[in-house]
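Complex shown without one protein chain; remaining protein chains in place.
Letters A, B, C, D and E mark the chains as written, and numbering starts fresh at 1 in each.
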Amino acid sequence: MSLDLALSTLLSPIVLFFVLGLIAALLRSQMTVPEAFAKGLALYLMMAIGLKGGVEMSKAVLGPDFIFLALIALILSFGLPFLAYLALRLTSGMDRINAAATAGHYGSISIVTYVAATQALQLAGISTSGYMVAIAAVMEVPAIMSALMLARKGLKEKGAIGEGAIGSERGELVREVMLNASVVVLVGALLIGWITGEAGMEKISPFFVDPFQGVLCLFLLDMGLSAGRGLRQGWRDLNVGALGFGVYMPLISAMIACGFCYVLNISAGNAALLITLAASASYIAVPAAMRLALPQAQPSIYLTLSLGVTFPFNLTLGIPLYILLGQWITGL
Amino acid sequence: MSLDLALSTLLSPIVLFFVLGLIAALLRSQMTVPEAFAKGLALYLMMAIGLKGGVEMSKAVLGPDFIFLALIALILSFGLPFLAYLALRLTSGMDRINAAATAGHYGSISIVTYVAATQALQLAGISTSGYMVAIAAVMEVPAIMSALMLARKGLKEKGAIGEGAIGSERGELVREVMLNASVVVLVGALLIGWITGEAGMEKISPFFVDPFQGVLCLFLLDMGLSAGRGLRQGWRDLNVGALGFGVYMPLISAMIACGFCYVLNISAGNAALLITLAASASYIAVPAAMRLALPQAQPSIYLTLSLGVTFPFNLTLGIPLYILLGQWITGL
Amino acid sequence: MSLDLALSTLLSPIVLFFVLGLIAALLRSQMTVPEAFAKGLALYLMMAIGLKGGVEMSKAVLGPDFIFLALIALILSFGLPFLAYLALRLTSGMDRINAAATAGHYGSISIVTYVAATQALQLAGISTSGYMVAIAAVMEVPAIMSALMLARKGLKEKGAIGEGAIGSERGELVREVMLNASVVVLVGALLIGWITGEAGMEKISPFFVDPFQGVLCLFLLDMGLSAGRGLRQGWRDLNVGALGFGVYMPLISAMIACGFCYVLNISAGNAALLITLAASASYIAVPAAMRLALPQAQPSIYLTLSLGVTFPFNLTLGIPLYILLGQWITGL
Amino acid sequence: MFDKKRLELIIEKPAFKRACRILEGCGVTGYSALPCMAGFSLGESGNGRRWQRGTDISASGDMVLIISIMDVALIDAVTQKLEVLIGMHIGVLSVSDVQVIRKDKF
Amino acid sequence: MFDKKRLELIIEKPAFKRACRILEGCGVTGYSALPCMAGFSLGESGNGRRWQRGTDISASGDMVLIISIMDVALIDAVTQKLEVLIGMHIGVLSVSDVQVIRKDKF
Partner (left out) sequence: MFDKKRLELIIEKPAFKRACRILEGCGVTGYSALPCMAGFSLGESGNGRRWQRGTDISASGDMVLIISIMDVALIDAVTQKLEVLIGMHIGVLSVSDVQVIRKDKF
């Protein structure tokens, strides 16, 4: 059964289009998805995810379960960067500032990885709750704060603290981070789905529900191209310790999330999603925040790891594993 | 019932996404819909509207009713700017050229407002005629001529008349105005829908009909962002008289259209649409024409009013009101 | 029946939108489809075509028939440029390098013409094989090699051979040509459709199958604009001989393909498609390759011919003719 | 290398074609246009106004940057003609010295 | 024609607004920004790094080109302030001489 799951994930059109993009980029094909088009698709995907989650939430009552889960998610997003920082400093010899910035990415989440997991769960016939989208939204931002805290020491060493960037422009930073596009669209669509409920959704589902998987294919083709190009350009800046981190860190995060799931006693599907969220790394919201708050850190390091190593790993091998973990932990 | 209508309009996903965009922009979120993507969606919407209208027209015979209605529409588009000009000059102290340019916007129409009204009417179970799209197309351009006529005096005062812009390049201006994208696509799609009829539409309706409302949500998110940003940047250039104009002018236009509807004795749905068209203000075709023909007028004035004040007003409060007006006037 | 076919092709929404774009461009309307949006749609179309073909191929066993057909396709793509070159040199007085570059376009194919032909065949109730997409992919590239061979003499005359462009950068050229976007996406989607089969297609068909024809309308509007603008700007560089070539060359190619079809004894639908492929000329892959490998050739010549003359001819009059040819040759 | 002039004109999109026509009318051998994405102008009121692509759906507020390399003999006529244009339209014009390798190309 | 200075700043997008704020703070009368699509930097390691729009979904690696024409009196203050910024952020600054027709516009 576990092999079956892995195979059906690996051979789904979504993953295959990702692999197509990856290969094309590694073979240095000049093919591209126009940036404006890809960003429009990303917007569509986030709206669709938010709406679906909101409609689900409108059908059920949100009990203390949800509150506890949200709390755990907050703790994970805030806490995992500290662990990641330690791991990076011990195994890769990365300097403080780069390690802090990279660590921030692993506390936050990748919404596409989340979506791929929901698709795989649906395929496997395992049900999940709509409010998990809200949990994902909760995990986007806290990790950025951890990264900034972790970087303080490195900045002090360099004598760079107290300069304009971190001092007077804090307001702007907070606004850009809290109101970044993914948070606004995800939370906004969630609320709209919640308010309008099943009735409002009916008229727009031919656009937001039916073609969803197909759009995902097109988007993942672009992700594959990006991951492949990032990898080709960035791997030289990474030593083995750092590259390894891109694979073992998701596994550590997954184990920790597993522990929380056991304590919370949630359903197998929700457990799989929480584990996936913990194991995934950001490549949209956090890099943008880091260029603003920690310009001294190198994008070629953190983007290569998160988009070039961790994302492909999660999409192919990680997700089936996290689903099995979710089933196993809730079956104990 | 009227409260019901207002509420169901205000809580429709379309309006909620507009509000989401508006709030995001006012809170200064950096979120954007890529320009190329938004323009592509606009194209899609106009094609879909035109096709639907054309197919409807292919089913019925266009009688003298239609001719009369088109004539009225022409008169409205051509005449309303004169009224708007007077109102602006009396209440806002705007100079001649800016008042003329702004007035032109209020004679022309907003196709998105029109679509939102058709959606609200459909929701309320009130039927409308397909040929109303043709009426909308008729109203796009004449107002631009009125604006230019109104501006002559201001230009003469400034001694700017007779210069290149208005003299030798008239041909180009006429072509750009008559063949602007919205007119071409709307009229073209209308004709194509008319020619191919129900049979031709069948194969393309999974693209042009089913997802229509969903695409509209995505597009209105972008409109909300634009309106919010325009408002934030432009309100300083407007005094209370001008801002008020953005709200009371649509109401005046609506009343006048109401009068015509009474005389013409048309159906409640068509009346609501004609009133909406009269009350709506252009923010695509007319501003582009004004930069060409009246470069001395300030975009920050006319765009802020039409997109930042009148469009949000119409979308939220205006449309339910116009529907009620349409029902009331045809019930007399 | 043949008139019926021609009429139903000419009055399909697809062709009508193309004509709308063509007219708008010839009337010098400023209307445009945003480039990023149009390229996104092109990507979608190629993915959809590839997937559909792949799924069809997964259902049948590929026998020696397919191998022979692929071989013929290869020969056509490689051989037709030599004929085209001769024709151009004899009738238009074009110089060697421009003639070679132009000839290359007529050996390669236009995937949109191919799609339009499949739509017309479907409408006429004539069945075709899924593997014809693979045949189309096979024909994309060989013609480029012929063009380069043909150009050698012209380059030697000019003393331009042996220079950097053709010498040291051959590797890059080969990679760009073999891995150009259309080849990668078409072949990639074909493989993915083949691997995932009917089951995988089910979930993504609301995106890749249902809206296909509608998207094609939008895309052909853009093609019409491009063709019209190209024609308006480029016709001055072409004499009557060259313009005529744009119409008689597809007919010559069609006759030759006809001969092969007779020998191969394939079905009427497949014959119509092979004839269409032979008769169509490239306007994406080949021009890009020519700018790289033969920068001395003038784009205004080859693009105007292929996109401005041959494409419109094929789309309107060519396709019905090729379908009739296919039926006639297989009925012999 | 030969001395030429480089003209740089930042102008609002609706006037773009007019600017092109003027340049072509003056006999320049070529120009290239690039899309701007944002801008700022202090204005006479001293209030300051920012614009950004995507703020305005009509795109009539967009600016375009035109670069034209031309002969020194041409520059005065060209700037004089363009001066009239940017008197009516929103725009910024500047001229600088450049060197080129192909004398007769410009 | 009057002599002015043309400042050209190529800066990473996330720092774009900071650069604008500095320019506005120094009292320049305007600037225009254009999107870059690709770039290269040799770097200290001498390894060479290329970037290209579309490679990075977060777009945080994109560069923006800012042009500002300003009075000669202003240029020193502006470059000094911007120097601090490009000490922290990725960026390239250069200044050249230009001539303009409207003296008081800048």
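Keep in mind that, in the parts below, a residue touches a chain if its C-beta (ideal position, glycine included) is under 8 Å from a C-beta of that chain, and two chains touch if they have at least 3 such contacts.
Please read all numbers here as calculations on a predicted model, not as lab measurements.
From the options C:G230, C:G269, C:P312 or C:G326, the residue with contact to the unseen chain in the full assembly is C:G230.
One of D:L9, D:V28 or D:I75 touches the chain omitted from the figure, and that residue is D:V28. For the chain missing from the display, the contacting residue among E:C20, E:L34, E:M70 or E:V100 is E:L34, taking the whole complex into account.
Counting the whole complex, the residues of subunit E in touch with the unshown chain are 8, 10, 34-42, 48, 50, 63, 65, 79, 83, 92-97.
Contacts to the hidden chain, counted on subunit C, fall at residues 32-35, 38-39, 42, 160, 163-165, 169, 172, 222-223, 225-226, 229-230, 233, 236, 283-285, 287-288, 290-292, 295-296, 299-300, 303, 307.
As for the chain not pictured, it touches subunit D at residues 1, 4, 6, 16, 20, 23-24, 27-35, 64, 67, 69, 96-102, 105.
Here is the rule we use: only the chains that are shown with their structure count from here on.
Note on connectivity: the fewest steps through touching chains from subunit B to subunit E is 2. Copies subunit A and subunit B of the same chain sequence form an interface built mainly from non-equivalent positions, shared numbers / all numbers used being under half. Look at the CA centroids: the one farthest from the centroid of subunit C belongs to E. Taken residue by residue, subunit D touches two or more other chains at 50, whereas all remaining positions touch fewer. Touching of two or more other chains is recorded for residues 34-37, 40, 210-211 of subunit C. Pairwise, the chains that make contact are A-B, A-C, A-E, B-C, B-D, D-E.
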